[in-house]
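Left out: one protein chain. Kept in place: all the others.
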Amino acid sequence: MFSKPNDPPMLTAFKDSSLVGMIALLIFSPISGIILNGYGFNTHPQTPIMLAFIVFIGRFAYQLAALTPWGQRLIQKFMLSKGKRGVYVASPGDQRYLWIILAILFIAGLVLPFYLSKYYLTVAILALIYVLLGLGLNIVVGLAGLLDLGFVAFYAVGAYTFALGSQYWGLGFWSAIPLAAAFAALLGGILGFPVLRMHGDYLAIVTLGFGEIIRLVLNNWMSFTGGPNGAKAAEPSLFGLEFTRTAKTDGHIPFHEFFGTTYSPNTKFIFIYLVVFLVACLMIFFFSRLRTMPMGRAWEALREDEIACRSLGMNHVTIKLSAFMMGAMTGGIGGVFFAAQQGGFVNPTSFTFFESALILAIVVLGGMGSVVGVVVAALVLTILPEMLRDFADYRVLIFGILMVFMMLWKPRGFLPIRRPYFTKEGQA
Amino acid sequence: MIVGKLKKIVPLTILVAGLLSGAAVFAADAIKIGVAGPHTGANAAFGEQFWKGAEAAAKDINDAGGINGSMIELVKADDACEPKQAVAVANRLVDNDKVVAVVGHFCSSSTIPASEIYAEANILEITPASTNPKVTDRDLKNVMRMCGRDDQQGTVAGDYIIDKLKATKVAIIHDKDTYGQGLADATKARLNEKDIKEVLYEGLTRGEKDFNALVTKIKAADAEVVYFGGLHTEAGALIRQLREQGSKAVFISGDGIVSEQLVTAAGGPQFVEGVRHTFGRDPLTIPDSKEVAEKIQANGYKPEGYTLYAYATTQAIAEALKNAKTTDGDKLADWLKANGANTVLGKKEWDEKGDIKVSDYTMYVWDKDGKYKMEE
Partner (left out) sequence: MEFHILGQQLVNGLALGSIYGLIAVGYTMVYGIIGMINFAHGDVYMISAYITAICIAILSFFGISSAAFLIIITLIVTIVIVSLYGWSIERIAYKPLRNSPRLAPLISAIGVSLVLQNYVQVSQGAKTQAVPTILPGVFRFGTETDFFQITYIQVLLVVVSFASMALLTYIIQKTSLGRQCRAVQQDPKMAAILGINTDRIISTVFILGAAMAAIAGVLVTLNYGSFDFSVGFITGVKAFTAAVLGGIGSLPGAMLGGIILGMSESLFSGFVNTDYKDVFAFSLLVLVLIFRPSGLLGKPLVEKV
C-alpha cells in the first residue's frame, strides 16, 4: 500500500508484511489484549503483539519465499490443485493393484482391534461410525447434489430406535440394525417428499429445520423418549452371549464365562468394532457398485443437470427420494452402533446441528461423491481431535485452523471423484 | 500476571514447534487421578472450578507426603459436556493415562455414559457435581458422588416454597437438560405431593438470551414464585428480564447458579437481590475449608461453586487409596461407604448406592451486593 514501484523486492516484502502485521495487531488487540473482568478489564499487551509478530514473520517468510525460484515452485504446486475443474475419468490401469490393496487393508482392519487399547478402540469405532455417516450423506450431497444440513436426524432416529426399541419391546442389537435402517429410510422418504420442489440452499435450511425438529421432539417428549435423561439400549450380544462383566439381560451369559476366560472390557468393543467394520466394508462395496449402476448414474446426472434429465423422461421424484432414503438408511445404521458404543446411553445432546456440519465436512473434505475420499476424511476428522488432546484447551482452536487449512489446501477434497472407466467387453 | 502470561505462552510455543507429545516428565511412582469435565465449550467455567479445586487438593496432599509416599498426579480430561467425547475421554483416562480414580464428570449426561466405562475398568469415579438420580441409580458399585441428588434438593426447595414462602402460584422453568429438568421435576414432584399444582411448567433453550416471551407468560400467570432448574447463564438473563418487566416473583433455583457470574449474567447486583438457591452447607462455615478457600484465593482464583467439592472429592479419593491400599474401584468404593472420609466439606458418609448419606441442602439468599449467604 505504501510501497513504491521501484523499491527493491525485499523492501516491498517487508512493507507489505508490516502492513499485514499491523492489521493483525488491530484484530488481535481487543480480544486477546484486553481481558474483561467483571465490568472492568485487565490488559495483556504481550499476547496480541506476539500474535501479530507471528503473523508478520509468517507473511514475510512467504513473501521472501515467493522471491526465490524454489519457493515459487512450491507455491505454484500448492495453488495448482485449485484450478482444476470438471470430472476425472479413471484410467484402466488404476484398477490393476486395487484388489490386492483392498485385501490387505481388509485383513489389517480385521486384525487391528486385537492390538488396540480400549481408548484407541473406541476412537476407531467412532471413526468407523463416521465413515458410515459420511457414506450416507455422500449419496445425498455428493452424488445426488442435494445439500442436507439435517443429516443428524437419521443418525438420531437410528440410535433412538435401538434404545427405545429395547426399552419398550425388548429389541436386541441385531434386530435393531435392520429395523433402524428401515425406520430411518422411511423417515427419509417422508421428509424428502415435501422438499423435492426446493433447490440448493432452501433445501439446506429446510433439512436443517427437520434435524432440529427431530432433536427438539426427542428432548421434549419426556414420557416416551426420556427427554434429556436419555434412553438406555440393550447390551450388544452374540448368540445370547454378552460382553459385560455380568449379564444384563435374563437368559444371556457373559462371553468370558461361557468360554471360561478372564473378563476383559475390551471384548465388547472388539465385537462392536468388528461388526461395524464389516458393515462399513459392505456399505463401501455396495456404494461403489451402486455408482456404476443405473441408479447411481441417475443421481449424478440429476446433480449435473436436472432439467435435461427430466426432459429425457427420468422421474426426478423417485431418483431424489431414493437418494434420500438410501442416505437416511445408512445414517440410521450408524446410529445403532453409536448407541452401542456409548454403553447404550443415548441423549439428545449427541445430535446437535454441529454433528450435521461435521458429517458434511467429511463429505466435502473427502471429495464430494468419492467413496474412498469420504472414508479417509472420516478417519481424519474423528481421529484428529483425539490426537490434539495433548493441546488441552487449544484443541478445538487448532482443529478449526486445520479444517480451514485443509479446505484451502484441497478445495476439491482429498480424493476428488473419479468417473468409473468403462470399455466394451474384451477390450483394454 | 507474568506467570499467567507464561501459562499462555508455553502451550503456544509448544503448538508452534509442533510437539505432539506431552512435555512434562513425571515421577515414576506417581498415582494418577483424572479430572474430567467440560474444559472447552459452553460449560467450560465449571470445568475450571473442578480443575482448580482438584489441583489445590493434590498440591496440599503432596506437600503433606502424598499417598503412602507416592505423589498424586492429575490428568485433565475434556468432555465439553458431550456424551460422545465423555466416552472417548473416559477410555483415554483408563487406557492411556492409567488413572486409578476419576474426579468427574460435570454434566450428568456425560457422567452416565462415562461411568459405564469406569465400571467395566473397575475404576472409582466420584462426581463432585452430577446431581441427576440416574447417576447412582444404576447399581454401579464404583460410581459415587460428593454432591446431593436432585430429589433431595427438590424436596428442600419444595418445602421452602410451601412452608416459608407460603406460596401457591409457582411457575416452574427448566433448561431442557438432564440436570436442569431433573431438578425442576424433583421440585415439581414435591410441590404436587403437597397438593400444589404449578401454574406454569415450561422449558427454555440453553444458549438463548431472549426469554421475554416466557417472562410475559410468567407474569400473565401471576406467579408468586419462579422455580428455575438450570445454570447461571440462563438464570441471569431470566432474572434480569423478569425484573425489567416489573415482576416481583421470588426467584429460586438450585446449585447450578452458584457462581458470582450470576451477578454479571444478570447485569448487576440490583437484579439478583432476593434470589434464592439451594446448595450444600456453606463450606466457608467450616474452619478447615475457610483456610483452604483462602489459600486458593491467594493464588488468584475465587473458589466458588464446585471448586471445594472437587477439592473434597480429591481428598476422599486420596483417603481411600491410602487406607484401602488397593486401586480396585469396587474395593475403594466399599471402603469409602464403610468408613466415610474427612474432607474439607466436613465428614462425608455414603450409603450403599454411593449417595451422600446426610443431605445438607439449605437455602441461600442473595443480597443487594451480589453475595449469597445461608438463610437463617
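Note that the chains are named A and B in the order they appear, and that numbering of residues resets to 1 at the start of each chain.
The criterion applied here is as follows: contacts are C-beta pairs under 8 Å (C-beta built on N, C-alpha and C of every residue); 3 or more make two chains touch, one makes a residue touch a chain.
Everything quoted here is computed from the prediction, not taken from an experiment.
Remark: the absent chain touches shown chains A, B in the intact complex. Considering the full assembly, A:Met368 is the residue among A:Ile284, A:Ile319, A:Met368 or A:Leu415 that touches the omitted chain.
Across the entire complex, the residue among B:Asn68, B:Asn192 or B:Thr205 in touch with the chain not shown is B:Thr205.
Among B:Ala30, B:Ala44 or B:Ala189, only B:Ala44 touches the chain that is left out of the view. Taking the whole complex into account, chain B touches the unshown chain at residues 40-45, 47-48, 176, 202-205, 207-210, 212-214, 216-217, 219-220, 232-233, 236-237, 240-241, 244-246, 261, 264-268. Contact between chain A and the unshown chain involves residues 23, 26-27, 30-32, 34-36, 39-41, 47, 82-83, 85, 141, 147, 194-195, 197-199, 201-202, 204-206, 208-210, 212-213, 216-217, 220, 306-308, 353, 357, 360-361, 364-365, 368, 393-394, 396-397, 399-404, 407-408, 411-412.
By definition in this document, only the chains that are shown with their structure count from here on.
Rounded to whole angstrom, the centroid-to-centroid distance between chain A and chain B, based on C-alpha atoms, equals 33 Å. Against chain A, the residues of chain B that register as touching in their complex are 1, 5, 8-9, 11-12, 14-16, 20-22, 39-40, 76, 78, 80-84, 87-89, 91-92, 94-96, 109, 112-113, 116-117, 119-121, 132, 134, 176-178, 180-182, 203, 264. For chain A in complex with chain B, the touching residues are 38-39, 42, 44, 46-47, 50, 54, 117-123, 126, 219-220, 222, 227-230, 244-245, 265, 268, 338, 341-347, 349-350, 386-387, 389-396, 398.
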